[in-house]
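Input: one structure, supplied below.
Complex shown without one protein chain; remaining protein chains in place.
Let's look at chain A:
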Amino acid sequence: MSDKRLTFKKRLHIIKHHYRGKKMAPAFNALHTFLYTPDETTHSGSHVRAADDLKRTMNTVITALIPVLLFSMFNAGYQHYAAIDAANGVARELSVFGNFLTWDNFWIGIIKVLPLVIVSYGVGLLVEFIFAVIKGHEVEEGYLVTGMLVPLIVPIDTPLWMLAVAVIFGVIIGKEVFGGTGMNILNPALTIRAFLFFAYPTWMSGDKVWVYEAVDRAGGPDAISGETILGYLAQNNASEYSYSLSDMFFGFIPGSVGETSTFLILLGGLFLIFSKIASWRIMLSAVIGALVMGLMFNGIVDQGWIGETSKFYGLMSFPFWQHLIVGGLAFGIVYMATDPVTGSQTNRGKWFYGFFIGFMSVMIRVFNPAYPEGVFLAILLMNVFAPTIDHYVIRGNVKRRLKRMKNANVLPTDSEGEKKKLQVETA
């Protein structure tokens, strides 16, 4: 076995040198480095390096997403059958091993969720490879996470061609035109989501798209509901859904493919914080931001400033902390707001950046009449403002340095050692 592996390793090494400098080199190297960490050694500076590379970083995020993906595959089926039961007036009691972790449910996950994952990765990586070959740079790992996020933030019935078009748009316009991984301004996964939302709004919102087959069956005798909790709330129909708090927290509710299980997202978030891959500052401040905004809306309702007839009443009166366990807020905070490239890059900036993501998410949720979900718009908005936040944080450091310079009074310039007053240039 080990002998065979040695020769395989050697053979790849020879091919790598054969392709060096040629057009296809990045494509081969991408596959090669996937199998083997390269034989590169340090040349300048530090002679030893830490064990982590960008692949490991990305892989850690994917690891944190796997439980969410698996859950979503079961939930796809569960929501489908639950909606059929509800339409037929059959009472349904959730039992995790009885009617949730079943093969029937998982099968719907396989035929509906898995293709989304495959298309997302296939199309996205193809675009990345093509760009790497054209521009002659290595294939960078950014898409490994994006490709996993995309299928988890779309409605289950999203047609595959639509997803493919959106992925091509998102990777090219959202990332490659800026120079590739590490250079983009907007989160590529959310760019893809936003493209879908604005290009195909009927497929991305409404009360049909969140449960498998709800669209196909609409209008027929076997019609089923595909509405989310936020959808009910936005129409002031809070009484029409019967999900318990534990359903919401554990994720047995309709919604975008992977956004429902706050519990697993929380576990993933804790894992990312523990492994020091994602910023706890962003996560914590975003949660605080969402709670603050939610509290403010609750306060408005408590003060009686809006009545039950107001179209905002349903969402405004929704208990403030429950915003965290419905919709995509938790998923967005843990996996998307923490993207280091598009988020704030300074530690202090991260507090502001995160806070406003939470704050704006709930605000957009309440005030957006067409689509009662705000987290992806809030993150995209804050992506745009992140450099501005960082700018002011960094100016603070620069100002401190300038102030220190003003207070210094010795400027050693002449060889006689005479003290000279420092002339501070003000920019």
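Basically, a residue touches a chain if its C-beta (ideal position, glycine included) is under 8 Å from a C-beta of that chain, and two chains touch if they have at least 3 such contacts; residues count from 1.
Methods note: contacts and distances are computed from a predicted model.
**Q** Can you tell which of "Na(+)-translocating NADH-quinone reductase subunit A", "Cytochrome bc1 complex Rieske iron-sulfur subunit", "PadR family transcriptional regulator PadR" or "Aspartyl/glutamyl-tRNA(Asn/Gln) amidotransferase subunit B" UniProt lists for the chain that's not drawn?
**A** Hidden chain identified via UniProt as "Na(+)-translocating NADH-quinone reductase subunit A".
**Q** Which is it among A:279, A:317, A:361 or A:383 that touches the chain not included here?
**A** With A:279, A:317, A:361 or A:383 as choices, the missing chain is touched by A:279.
**Q** Considering the whole complex rather than only what is displayed, give the residues of chain A touching the chain that is not shown.
**A** 5, 9, 12-13, 33-57, 59-60, 63, 138, 140-142, 179-183, 274-277, 279, 281, 340-341, 343-347, 350, 390, 394, 397-398, 400-402, 404-405, 408, 410-415, 417, 419, 422, 427
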